[in-house]
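Missing here is one protein chain; the remaining ones are kept as they sit in the complex.
To keep things simple, chains are lettered A, B and C as they appear, and every chain counts its residues starting from 1.
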Amino acid sequence: MTDLIWLVVAIPLVGAAVNLFLGKRIGEPLSGWIGFGAVAASFLIAVEPMLGFFAGDSEPSTHFLFSWIPVLGVNAELLWDPLSALLTMIVTGVGALIHLYSIGYMHGDERFPRFFSYLNLFIASMLILVLAANYAVMFVGWELVGLSSYLLISFWFTKPTAAAAGKKAFIVNRIGDWGFLVAMMLIFAAFGTFDFDIIFGTAPGVLSVTMATAITLLLFVAAAGKSAQLPLYIWLPDAMEGPTPVSALIHAATMVTAGVFMMARSAVLFELAPVSGGIVATIGAATALLAAVIAVSQRDIKRVLAYSTISQLGYMVLGVGVGAYTAGVFHLTTHAFFKALLFLGAGSVIHAMSGEQDMAKMGGLRKKMPITFFTMGAAWLAISGIFPFSGFWSKDEILAATFAQGGAWYLLWGIGIVVAVLTAFYMTRLFVLTFLGKPRWDADAHPHESPASMTIPLIVLGAFTVSFGLVNTPFRLSFEHFLEPSFHGIPHVEGLTNVLITSLASVTLVVAIAGIVVAWRRYRVDELPVEVGGWWDRALVGFGVDDLYGRWIVAPGRRASELASRADAVVLDGAAHGIATGVRSAGEALKPVQSGRVRTYAGILAVAAVALVVVTVLVGGGF
Amino acid sequence: MSEVIVFVIFAAVALVGAISMVSARNPVYSAMGLLSTMFSLAVLYVVLDAHLVAAVQVIIYAGAVMTLFLFVIMLIGVDKADAYGRQVPAQRIMTFVVAIGFFAAIALAARSAWITGSGAFGDPEMNGTIEAVSDELFGTWTIVFLSTVMLLTIAAVGTIALAYFGAEVEDEEALL
Amino acid sequence: MIALAVTTSWYMMLAAALFSIGVAGVLMRRNALVMFMSIELMLNSVNLTFVAVGSDLGLIEGHVAALFVIVVAAAEVTVGLAIIVAVFRKRASADADQLAELRG
Partner (left out) sequence: MESASLLPVAFEVALLVGALLLLLVAVVAERKASVWGPLVGVTFLLSAVAGLWQWMDVADNGGGLFFSSQNFAIVRSPMVVMDEFSALAAMVLGTVGFVSFLGSWDLQSRLGKRGVEFSVLMLLGVAGLHMMTASPNLVVIFVGLETASIAFYILAGFTRKTRESDESALKYFLLGSLASALFLYGTALTFAATGSLSIYGANSIRNFFADQIVTDPGILLVGLALMLVGLMFKTSAAPFHQWAPDVYQGAPSGAVGLMAAGVKVAGFAALARIFMGGMISQVDIWAPILAVVAALSMIVGTVMALVQDDVKRLLAYSGVAHAGYLLAAIVAGPEGLEALWFYLATYAFMIVGAFTVVSIVNGPGAGPTPISSLKGLASRSSETAWLMAIIMLGMSGMPFFAGFVGKVLAFVAVEEAGYLWLVVVGALTTVIGLVFYLRVVITMFSSETDDSAGVDSLEVSITSRFAVVIAAAVTLTFGVLPWPLLDFVRSAIPF
C-alpha cells in the first residue's frame, strides 16, 4: 500500500476540483459527502502503511512522482516516514471528522459546495507539506496552505471583519514565507540540494555553526508566521472570523501545526545551532505566557480558544527549542485532538445559541446539550493537564525536557509551570461559564443539542482525547520509538531519573489542579465576578499589540504612502508596511538626487567613474 | 630636439584651445577653441607618422564636423546669457575635483610606464601612410569598414526623422 | 642642455589632460552644444592615444581605430545636432538645465 501514497494527496485534490467545478450541480448535501469521502479515503489509504511503522517492520521510503526542476535536481517526491505518517493521520483523521461536522454546521449556506472545495484544498495542501521529501515541495505545500487558509478565513467575505482577517493572515504569513524562501536559498547554497535525505545525512559535516544558525533562525521566522509565535501571532485570534469548522481545522489539525512540524522535520539543523534553540525556546515560552494571560480575560468563547491555541503552540515551540522534538510533536498530536474537540464543541454551542459567542450570556447548558458537555469536559481536563488525560502527558514531557536542560532553562520551566496554572484557570472559567451555573441566555435563545453529524465527531475526538496520552508515558515510550527513524539519531533528552520524572509530573498536576480550584471557586457562583476595568480591559484587547502594530508600523506606513501615492494603501496593509516604510523613506531621500538635470547626472556619472578607476587601480595594486 | 619644440608648441595650443572651449561664454568662441585643438592634434599626428589620420582629422573633423557645429550655433542663435555653473552651486567645485582627480588618477597609475604591451608584435618601421593604413583597412578590417554603412544609414535616416518637419508631423496627432 | 626626446608618455599625458578638460566641459556647461563639443574633445583625445600607441608599438591598428572613431564621431555629430535642433525648435533654447521635467 505504500506505493499508493500519492493517492493520499491526489484524492482530496480531485475532491476539491470536483466541488469547485461541479459543486453547484451536485448541491447540498452530496458535495459535503464528496468532500468528506475524499479525506476519509485518504485516511484509509494511509492507515495500513502507518501501521507498518507501529509494528516496526517498515522502513521510511521516498516516492518519486515526477522530475520537477531537473536543473536544480529538484523532484516532486514524497517522503513516507513515521513523522509524515503521523501527521498524515492527524490531518486526514481530524480533517475527516471536521468535514463530517461541517456538513451539519454549514447546512443552508449558499456557497456550501465551495466551502468543501476549499476544505479539501486545505487538506491536500497540508498533505503536500507534511509528505514533502524536500524543502522545495514543502514550500509549495506551505504556500498552498497559506492560500487556502486565506480563502477559508475570508469565506464569508461580505463580512468586513472576515475579509480583513483573511487579509491579515495572508500578509503576516507572507513575512514568514520570506523567511522560508531565504532559508531555502541558504540551504541550497550550502548543500546544493533541497533533499531532506542528503541535507540531514550530511549536515553535521557540511554546515558551519553560523550557517546553521542563520538557516534555522530563518526557518523559525517562517514557523513563527504559520505557528503564530511572537511577534507574528496577531493573525490567529482574528482568524476565527471564518466558519467555526475552519477555526478547528486551522487551530488544530493543519495550518498552525505546520511551523512546529517543519522545525521538527529540520531537527538535525536545529541540533547544530544551539543559539537558535535558545531563541526558539525563549520565544515559545514568552508566547505561551502572553497568550495565556490574554486568554484569561477573553469573554468570547472562540477568542479564549484562539489564545489558548497560541499558548499551546508556545509549548510545542518550547519543546522544539529545547531539543525535545518528540515531545513537541507529541503535544502537537494530543493538541490536535483536544483543540479540534474544543472548537467543534464551541461551534456546537454557538450553533445551539444561534450565533451567540459571549460566555457571559451562556451558562447552564449542561442539561440542554449533554453530549457536547461531556466531550468538552474531557477536552477541558486534557488541556488543563489532568492525569491521565492526553494533555497531561504531552505537556509534562515538554516541561520535563526543559527542566532537564538545567541552568537558565529553569526559568523557562518556571514560565511553563505558570502557563500551566493559567491554562487550567482560563479553561475552567470557559467550561464553568458555558455549561454550569444558571442560564443567562437572552430571551429568544432556545438551545438544543446539535445533529448527529456534529456530535459523532465530538464523540470520536473525545475518545482520543481521553486515551491518546497513554501512547507515550515516561514509562512506556512507544511514541518515541515510533518517531525515532524520523529524527536521524538525535539523542533523547537525558538526565532524568524516574524519581525526578514523577516529582516533576506531580508538580505539573498539582499546579493544574490548583488553577482549576481557584477558577472553580471564582466562577461557580451565582453572581459572576465583575471583570472590567484596569487589567481586564487591557488584557481583553490583547494588551493592544494590534494597536501597537497599528501605531508603530501600520500607521506611519500609511502616512508615508498617502504622501507619496495613495494607490499604495491598496497594496499593502498591516505589518508589511513597516518594512516598506523604511525602504520607502530611503527611496524618498534619494529622489532629489534624480534631479532631472543632465549635468547633475553627468557629474554623478563622472564621480562614479573616477571612483571606480581609483578603486580598481587600488585593488589591482597599480598605484 | 625639433620634435620637442613642435610638441610643446602644439600641445600648448591644444590645451589652450580646449580650455578656452570649456570656458568661453560665447559658443562661437568655444567652437573656435575646439577647432584650434583639432588642428594642433593634426600636426601631432603628422609628427607621429600618422599621415592619413592627420589628413582625415583636418578634412572631416576640422572641416566637416566643426562647420556643422558652427552652422547649428548660427541656426539656433548665439545665446550669450549662457553662464556656466550658475544654477547648481556645487557643480563647479565637483567639476574641478572630478577633472583633476581623473587626470591625477591616470597620471599616477601610469607614472612608471604607459605602455606595458610588448612591442615585439609590431613593425618598428611602421609608417601610417595611406598605403599602410588602407592595406590594413581593406584587409583585416574590411568587414568593419562595411559595417559603417549601418552607422551612416542610421545617421541619415535619423537626421531626417528628427529634423525634417514636413506634413507627417500631423500624423502624430493620432498618437495623443 | 639635456637632450630631450618626446616619448609616447608625453602624448598620452596630453591626451589624458584633454580628456579631463572634456569631462570638465560636460559637467560645467549648460549649453547642450558646448557639452557636445566637450564630448567631441574627449573623442579627439582618445584618437591621440590610439595614434600615439599605434606608432610607438608599430601597430597600424591604432591608426585604423582612430579612423573608425572619426567615422563614429561624424555620425554621432549629425544625429546629436539634429536632436539639439529639434529641442531648440520646440523650446527655443538649448539650455540643458531647463530640460528637467522628467525626474524623481
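One rule holds in what follows: a residue touches a chain if its C-beta (ideal position, glycine included) is under 8 Å from a C-beta of that chain, and two chains touch if they have at least 3 such contacts.
Keep in mind the model is a prediction, meaning the values are calculated, not measured.
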The omitted chain touches A, B, C
Per the whole complex, from A:181, A:456, A:470 or A:507 the residue touching the absent chain is A:181
Interface residues of subunit A toward the undisplayed chain are 69-72, 139-140, 178, 181-182, 185-186, 188-189, 192, 564-565, 567-568, 570-572, 576, 579-580, 583-584, 586-588, 590-591, 593-594, 596, 598, 601-602, 604-606, 608-609, 612-613, 615-617, 619-623
Residue list for subunit B contacting the dropped chain reads 105-106, 108-119, 121-122, 135-136, 139-144, 147-151, 153-155, 157-158, 160-162, 165, 168-169, 171-176
Omitted-chain footprint on subunit C covers residues 12, 19, 22-23, 26, 32, 35-36, 39, 42-43, 45-46, 49-50, 53, 57, 59, 61-62, 64-65, 68-69, 72, 75-76, 79-80, 82-84, 86-87, 90-91, 96, 99-104
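The definition used in the following text is that only the chains that are shown with their structure count from here on.
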Distance in whole angstrom between the CA centres of subunit B and subunit C is 4
Subunit A and subunit B have mean C-alpha positions lying a whole-number Å distance apart equal to 70
Touching at least 2 other chains, the residues of subunit A are 597, 599, 603, 606
Subunit C touches at least 2 other chains through residues 23, 27-30, 97
In the complex, the residues of subunit A that touch subunit C are 591, 594-599, 602-603, 606
So, in the complex, the side of subunit B touching subunit A is made of residues 87-88, 91, 94-95, 98, 101-102, 105-106, 108-109
Note: in the complex, subunit A contacts subunit B through residues 597, 599-600, 603, 606-607, 609-610, 613-614, 617, 622-623
